[in-house]
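Structure record follows, encoded as structure tokens.
Note that this complex is displayed minus one protein chain, with the remaining chains in position.
We call the chains A, B, C and D, going by the order they appear; numbering starts again at 1 in every chain.
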């Protein structure tokens, strides 16, 4: 069997259910693949792991991948299981935020470590400075959780529909207490959770073939997970070595993830790609990427895998 | 024993009071949003039983530790003992490597003028580098050359633990006074004889103090090393996962467990120290 | 290949020069030059290896690249320095060491506290920072105050333990002498035990000086405003701007070493009488 | 004979015993069994006396002096200083102590070391300076005030520590082999100085020495001790006058006393 190492963007959770299902159900084995899944974490830059040769393929957000490409790391999107973005900004009404006009003067929690790009392009689209000036917003580097919102240190924090949002709810705030800005609704959604491999590796037909089989099995896993969300969540729990995840949370997450993967057969929709690039290029004085990327995606793999 | 118990009791009292104080804001917040009035008793009861308190009450942590140690099979991924073991193995390997490196460097510094003059400033500088910043790079680089598993974590452990050993041992190996060294000179003792019969025995008190600090540092290193390996398992993973989900009770129980582990390891070294120094007639 | 040979060549040259210098009588100049040459040698080897093996700048940038970035980003580096070092580390250091010193004197004075507080203190000292930092960020907010708090927690116990140990370090005869003078508590403290404790107190201050910087930087990983050395490092790693990461690390190393050096200088002036200062 | 001597000594100074020890016993516990350092030691020292202790090394002289100074606690027996317990006497700053080793504080200069007790006892700045200068002169160390202890030879350090004990006014001086590392000339000089100081101030002095001539020359009373367990074997009252020029050492009385001390010492050694 051929070895494949997959680097996840974050810790083991239902966000990556498709891969775990494929592993657990033997879909990879059927494709004669021996897949190792490495969970990520707050300290792991999947792009760096890919560059260092620690993984063959990685789950990454497109803004980070394109930014890395500009730095000279030739990452290529080979598949895009996620159709829509789950990113939102969740605000407390009692902090006085009900629309984007209320941001000025507020403190907003943002994820950095390569995840700040969608937020920054949104703000530049809204023409709100992020330097803490009077008519701008004060940005706070949000830790791993939603504490700043609960503690009242920030008016808004970044959340994912499938994860942090529910932590806010679990903590005792109700949807009525909150104003939620989905990036999708704001027209600044960027592509999340695509599969990326290195351009120079893809020149090798054997590697290409491996990726084709990998993507095929992975998409089979995703389909299975969408259809059997509870079982998928259980599989994820089994694979969580930290023993910290709860069944309730993972099942709910799987439900939300299914909404995001719906509509994608695994192939990248060039229109989504164009939208993402446009959004990233439009960043005013300090855009995330400075020029139109070339060769940042390919249909070769998905074409071979899905037909 | 009595003083220890008193202090511990005092800490518990302060801890309980602090958890009322720190958790009250959230209790009031909840009450106002649901339009209730909070009495003192209700307030105390609430602050001591929140699911994600700012500061969990001692009994909440105690229950969590009980649940995750005694109540779980030790092979279970939800057992703190399982995670402690994972961290412990990296700690011990890192500690052994760090102590070895530290003593080797110290001997080099004491015996080689070139090393004495050139290495020490850089050893100090190496410790001012924030380990959390380079830990992921170390792991990625080691991964790239095919080293993974226990060793990368142990390397970070080693990086943190060799420093106290170098500093302490350099001081210790230099602690014989001028007359004692002069004596060795009059006997024309070889460098290795001076080392084994004078410098090493004189450095024993320093060695053990450094080993204690080094052991605690190793543990921190092992925990740090667990974060960029995907926080897969170990006390670091528990800390992180707890932190990620705002589960303060889980953080605290992992913290206490880590501290207990460190305290136990340090106590073992303390015991070795007492036995050794007694056999040397120095205690 | 050329670059690799260059790396080995520089290594040999540096080692040779240093051996020669170290063999010469020790002066102020050689004391500075030798470590400098050692460092330059290391950096040259680094440059040679990175170029020779064509290591991707995304993994490990060459020193020349880091230097270029350093020069280009002095304003950012300065802003981060103020936030992390001046506001976070220094205030925490002063507060932590100061309070540890005072507590040590209390602990030393009352045997009850010594027997009770020290074992418990050792336990608390073993709480890993990585775990404490998110909690302290939660308690003290995301700005520099929480960083200072982390530093306080980190430096408190090394300083406490060293001071307590130092206060007990006078020899039996030195203490007997004070007894014959029927010297009171304060006289004994000021004239015997504090001076005798100085070598230990400085040990504590030195260890604390490296811990303070690490603590302040690490705490920024768990939430921070959008400046500070820890913030910049983690953000830049995410953006693969490794040159900036290393520029920050250089700042950390330089500042940390300077901090340590200053403490060591003061130590030399205060404990000139101690054997370890006298003959080396 | 010993018993008689003891009785003698006891009666002689009934009036004003400055130091009075009765049946002192002291045992140290060590890794290989107890060491009986003092056994049944009884002695009375009257006001203004100059008492020398002489005996083989390890016989308990230092230990006995430390008991007087409240630095060691007898296992049994009773000891009073100035009529009160050693502890109270110590707290009243009744004595100056010169240790067998110099024990200077390395972080203070010689001057600073001598000034130390003066600072503690609250002498005025001016008084301090004046006294430091005076005692440095006395022990012939003028000019070394600013040096640190490790820059002095062994004998010089010892003189500095004597100066330290002489700098303040204590009624009782306890001196443990203060002149051990000094040459004869300096020693003679300091012996004379000590005698004149003693005559002038009427201090009570307990003095450990290994030199028989020194003991005889200085003392009004010589206590001979013998080891294992340490006990008093002879107490000799000196018949010499209070006024003692150096050449008194050639008189028959002097030689006679010296002889007796030597005999006592020798007896102690034979016991062994």
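A few notes on this one:
Basically, a contact is a pair of C-beta atoms (placed from the backbone, for glycine too) under 8 Å apart; a residue touches a chain by one contact, two chains touch by 3 or more.
Every value quoted in this text rests on a predicted model; they were computed, and no experiment measured them.
Shown chains touched by the hidden chain across the complete assembly: B, D. Touch with the chain that is not drawn comes from one residue among D:92, D:121 or D:186, which is D:186. Residue-wise, the contact with the chain that is not shown comes from B:182, picked out of B:51, B:71 or B:182. Residues of chain B that touch the chain left out of the display are 179-180, 182-190, 193, 197-198, 201-202, 204, 280-282.
Where chain D meets the chain that is not shown, the touching residues are 28, 30-32, 35, 54-58, 62, 100-101, 140, 146-148, 151-156, 158-159, 177, 180-187, 210-212, 262, 265-266, 269, 272.
Simple rule for what comes next: only the chains that are shown with their structure count from here on.
Relative to chain A, the chain whose mean Cα position lies farthest away is D. For chain pairs C-D and B-C, the one joined by more C-beta pairs in contact is B-C.
Taking each chain's centre as the average of its CA atoms, chain B and chain D sit 54 Å apart. Chain B and chain C have CA centres that are 17 Å apart. Touching of two or more other chains is recorded for residues 42-43, 45, 48, 52, 143-144, 147, 151 of chain A. Looking at chain C, one finds that residues 59, 134, 138, 221-222, 234, 237 touch two or more other chains. The chain pairs satisfying the stated touch condition come to A-B, A-C, B-C, C-D.
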